[in-house]
Each structure stands twice: as structure tokens, then as C-alpha cells.
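Below is a structure I'd like to ask you about.
The complex appears here without one of its protein chains, the remainder shown in place.
== subunit A ==
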Amino acid sequence: MTTVRHPRLWTVVFSLLSLAYIYPIVLVLINSFKNKVFISSEPFALPNSETWAGMDNYVRGIEQTDFFASFGWTVVITVGSTLMILLCTSMTAWWIVRVDNRTARTLYLLFLFNMIVPFQMVMFTLSKVANMLHLGNPFGIWIIYLGFGAGLAVFIFTGFVKAIPFEIEEAATIDGAGPVQIFFRVIMPIMRPSIITVAILEVMWIWNDYLLPYLVLDIRKYKTLSIAIQYLKGGYGTVDMGAMMAVLVLAIVPVIAFYLFSQRHIIKGVVAGAVKG
């Protein structure tokens, strides 16, 4: 590659590239306003007076998928599971690093092992275990996410805790603080950057996850967004393309809004999470 002699030219090149990059999403947006019979036959045309469907697709899409319920359950599952993971695994990581006996080291190795096991290895047995323990609801699944997602979180947290000087805790002990006080008053505030990193990685995973909730949840009662969209495809014979486009838009818009709002943290979190495995 040569030196950038024409920075303005590169701005133009990347502007065009960026437009092409977001085009797939724009295409869905355009089609979400078209009458469903025209979506497959002329996907690239802009809506005109003949093909314009207004908000019809959105009304049907929201009804057919029970959109607001699935959105709500997705929020409950994502927020609850992430908070559980952050609280429990940060405590565990600190305990592992400080205690450092055979039990702690064995536990740490098990968590490392968890990171290289693909979900398919446990999907059948996990869904049976969850079923037996009645965890097939949006609150029980928090425990499943904590269990299957523990490896990565513990790994990132232990890496961070190792860098915290032990003298801080000694000082707190001399001041008369017990382990619980030390963790919540001293250690947890120090761990804040790594907590944000883990939170971002977990939210990105759990919000978009399809297979785990699909196999674990009682899907007659609870559907996440991904499950609802997959049902729209499978559940109605021929797909209602109009409703499909509308629901896709409805699912994408909140994610983009969230991204614009917290872009800086997300990018930092991804970089910090890319520690060597």
C-alpha cells in the first residue's frame, strides 16, 4: 500500500463503501413499506403509489409475533442474566485469585475448559436438565446463562484481579473489614472497567442468542425476539414477507439506537475483551 497522498479521495472511497455496507439494512427498511406481494418480485424498487403499504406490515408483524411481549422477555432475560453473571463471576474470580489453593485452581481450569466447548455438545442434555429443574422460564434461564457463560466472564475477571495489588485488601483488613465488605466496597469499584467489558460481551451474546433460549424456554409461553422471527418464517405456511420485513426493522432499530448511544463503551469493551485465550 502507498502513502495516503489523497486523504480526501479516501474519504470519498470510504463514504461509498459505508453506504454499500449499510445497504442491506436500508433495503429491508424500504421493503417494509411495500405491499407484501411486491417484495419478492421487485425487492430493489422504491415503493410507489401501487406498492405502498403504509404501516400495514408493521401492524400485522406486531400482531403475528406478539412483538412487544417478545421484546419484553428478551430484555428480562438479557438484563437479568447479565447482572447475575457480573455479580457472581466477579466474586468467584476474586476468590479464585486470592485463595489460590488446589480447589480454586481446579475450578479455574474447569472454567477455561468451558470456553472451548461448543454449545452443540451440551444442547440436548442441558435442555433436559433445565426441564427437570423447571428452569424453562425467563427467570430460570438466568441460571443457565450464568452456568454456560461463566467461563469467559471468570477468565476476563481473573486476568484483571491479578493486577490488583494485594496491599489494598490488607489495608482494608487492618481497618477491620471482612471479605464481603472488602469485595463490595473496595474490589468491585476497582473492577469497574472489566465489569463494563464483560457486560458488553454478555449483552451482545444473550440478546442475540437463538438456540439456547429456544431449547430451554417453554416456547408456548415465552418467545425471545430471535425465536419470534424464526416462528414468523416457519409458523404460517408461506411467509408473510411484509410482516417479516417490518419485524426485522423493529428488531434492528433498538439495537442501532443502543449502539449509537454507547458506541464508545462497546468498542472499548470489544478491544478489552479480545484478551488472548
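Methods note: a contact is a pair of C-beta atoms (placed from the backbone, for glycine too) under 8 Å apart; a residue touches a chain by one contact, two chains touch by 3 or more; residues count from 1.
As a convention for this text, contacts and distances are computed from a predicted model.
J.: Between "Quinol oxidase subunit 2", "Sugar ABC transporter permease", "Allophanate hydrolase subunit 1" or "Ferredoxin family protein", choose the name on the UniProt record of the chain that's been left out.
T.: "Sugar ABC transporter permease"
J.: Can you work out which residue in A:53, A:77, A:146 or A:217 touches the chain that's missing from view?
T.: For the chain that is not drawn, the touching residue is A:146.
J.: Which of A:77, A:156, A:195 or A:225 sits in contact with the chain that's absent?
T.: Touches the omitted chain: A:225.
J.: Which of these, A:33, A:58, A:73 or A:183, touches the one chain of the complex that we don't see?
T.: Of the candidates A:33, A:58, A:73 or A:183, A:183 is in touch with the missing chain.
J.: Which one, A:51, A:70 or A:92, makes contact with the chain that was left out?
T.: A:92
J.: Return the single residue from A:69, A:109 or A:271 that touches the missing chain.
T.: A:271
J.: Since one chain isn't shown, list which residues of subunit A touch it in the complete complex.
T.: Interface residues of subunit A facing the absent chain: 1-4, 7-8, 10-11, 14-15, 17-18, 21-25, 27-28, 31, 39-40, 43-44, 84, 88-89, 91-92, 94-96, 98-99, 101, 103-104, 107, 110-111, 114, 116-126, 128-130, 133, 135, 143-151, 154, 169-170, 173, 178-180, 182-183, 204, 207-211, 225-226, 229-230, 233, 244-245, 248, 251-252, 255-256, 258-259, 263, 266-267, 270-271, 274-277.
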